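Inspection log for the structure reproduced underneath, given as structure tokens.
Just one protein chain is left out here, and the rest sit where they should.
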Amino acid sequence: MHKGRLEAFSDGVIAILITIMVLELKVPHEGHGFEAIKPLLPVFASYVLSFIYVGIYWNNHHHLLQATQKVSGAILWSNLHLLFWLSLIPFTTGWMAEGHFQSEAVALYGFVLLMCGVAYFILEQFLIRAHGTSSSLAKALGSDFKGKISVLLYALAIALAFVNIWLAVAIYVGVAAIWFVPDQRIEGKITH
Amino acid sequence: MHKGRLEAFSDGVIAILITIMVLELKVPHEGHGFEAIKPLLPVFASYVLSFIYVGIYWNNHHHLLQATQKVSGAILWSNLHLLFWLSLIPFTTGWMAEGHFQSEAVALYGFVLLMCGVAYFILEQFLIRAHGTSSSLAKALGSDFKGKISVLLYALAIALAFVNIWLAVAIYVGVAAIWFVPDQRIEGKITH
Amino acid sequence: MHKGRLEAFSDGVIAILITIMVLELKVPHEGHGFEAIKPLLPVFASYVLSFIYVGIYWNNHHHLLQATQKVSGAILWSNLHLLFWLSLIPFTTGWMAEGHFQSEAVALYGFVLLMCGVAYFILEQFLIRAHGTSSSLAKALGSDFKGKISVLLYALAIALAFVNIWLAVAIYVGVAAIWFVPDQRIEGKITH
Partner (left out) sequence: MHKGRLEAFSDGVIAILITIMVLELKVPHEGHGFEAIKPLLPVFASYVLSFIYVGIYWNNHHHLLQATQKVSGAILWSNLHLLFWLSLIPFTTGWMAEGHFQSEAVALYGFVLLMCGVAYFILEQFLIRAHGTSSSLAKALGSDFKGKISVLLYALAIALAFVNIWLAVAIYVGVAAIWFVPDQRIEGKITH
């Protein structure tokens, strides 16, 4: 089975997701001047954060499939599972921003990120299973420390959202920062 | 004629369909906390079901075209015909969920699934005609028992929607379950 | 210059156009049963017609670029020019259907189809110029009788829309019918 269409389909879905988020930036029909778009600032800030998250997933997905040789039914479905959770990011981004960063919305934003992290981890496991634990892919992925710590941090942020939402938001920004660097493990060990 | 663009165009349309369904999950502007998003639960559940259905079609379409060697005008049009019925899934999903699962909406959901099944069957027939009944594609597809039984089950569900909508919904979930496994016929006989 | 990205970009735009038209089929929030979706019937009928038109353009574009060897700046821009007019089809489709088929809306629908036809003709001319009038592409395209007659028929339909809109609509359906068959000229002479 060929990985080309898996990449093309994932690219399509991720490209649409990253773009439809901007539709939440609704053109104001009232007010004048910069005052009219001031209420959009939290929406814009959330858009930037989610754009970076979806960008990180695209980047890592790009690296992960680069190292992939074979595709099975289980890999197709675990990839669709990842796309499913990613597809919820525009909704949680919108609710967080337009719901005035209430605790529940901030927690749900983290929950969807957590599920994206879990789905990415599952996809990695099926890829390792298909390629063998002694494959260069498996070696390059190693213990995926960054992936595991992110999921723990999202769980912490979900709890903290009910204490102080800014602590949760700070964790979301922080995790984005540690992932911003593309997956050096694979880039370093396989592609070069 | 080259099948690359047929795959790319189908991937594009399916990627958009699977993603715009999520736009029916409208960000609530009233209410507070999880109470505010509770009315979205049926929309979310329907989204999950339709996501799986569109995912199944993408998966099976992927396998079907993998085994395809030639593309004719009739194949291009029967593929567009399949995409047409698939493109109605976001509407029927939205009406079923937001119309409080009334019988007519549940039946229409099934009717569009039935037409997708019929369109897929027609596409298979044109592919078999182009490749010959002794081709590996034709042998791999065989009698397409799963495809035929699904269409019968959709017809049954449409009728049952006017008796008890949950019987119809149970059939939709059940058919999704039997298709969840990618098309082993082709995966087993051709690709390996 | 490579034609791959030109095809991929055109596929992307056409896939989005053909799919966002369905967004005009808005989920009804009032009424019950099939009565609730009855007002959507003209929207649905217009969607079917426009889906077929965009499908025809994708099909013919597919055949045209199949026969293309080189891409120049002028070809890139005349392709974008075609995509521009195609991108207006969802709007004219929506206005025709939701504006109760008033003469002006029916005429505008035809005007955009006419401009798509003109844009396709211009693209053909730049392709012929790049490949030479003795190229197999130029020979296959010939005098493009079907393209020229379509533009004349659209012009006639625009005028007739102010007399009787159904005459205009009949012409739109008729032209779709004569184009439904993919471009046999190229399929026959070049690809085989």
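Letters A, B and C mark the chains as written, and numbering starts fresh at 1 in each.
To be clear about the criterion, a residue touches a chain if its C-beta (ideal position, glycine included) is under 8 Å from a C-beta of that chain, and two chains touch if they have at least 3 such contacts.
Predicted, not measured: the structure shown is a model, and the values here were computed from it.
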Residues of chain A in contact with the chain not shown: 7-8, 11-12, 14-16, 18-20, 22-23, 25, 27-29, 32-34, 36-37, 48, 51, 55, 58-59, 62, 66, 180-182, 184, 187, 191
Of the residues in chain C, which ones touch the absent chain? 1-2, 5-6, 8-9, 12-13, 15-17, 20, 24, 73, 76-77, 80, 83-84, 87-88, 90-91, 94-95, 98-99, 102-104, 108
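Just so we're on the same page, only the chains that are shown with their structure count from here on.
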Residue numbers at the chain A-chain B contact, same meaning over half shared and different meaning under half, come out as different
If you fit chain B onto chain C using the CA atoms, what's the rotation angle, as a multiple of 5 degrees? 90
Length of the line joining the C-alpha centres of chain A and chain C, rounded to whole Å: 37
Where the CA atoms of chain A average out and where those of chain B average out, how many Å apart are those spots? 26
Would you please write down the residue numbers of chain B that are in contact with two or more other chains? 8, 12, 15-16, 20
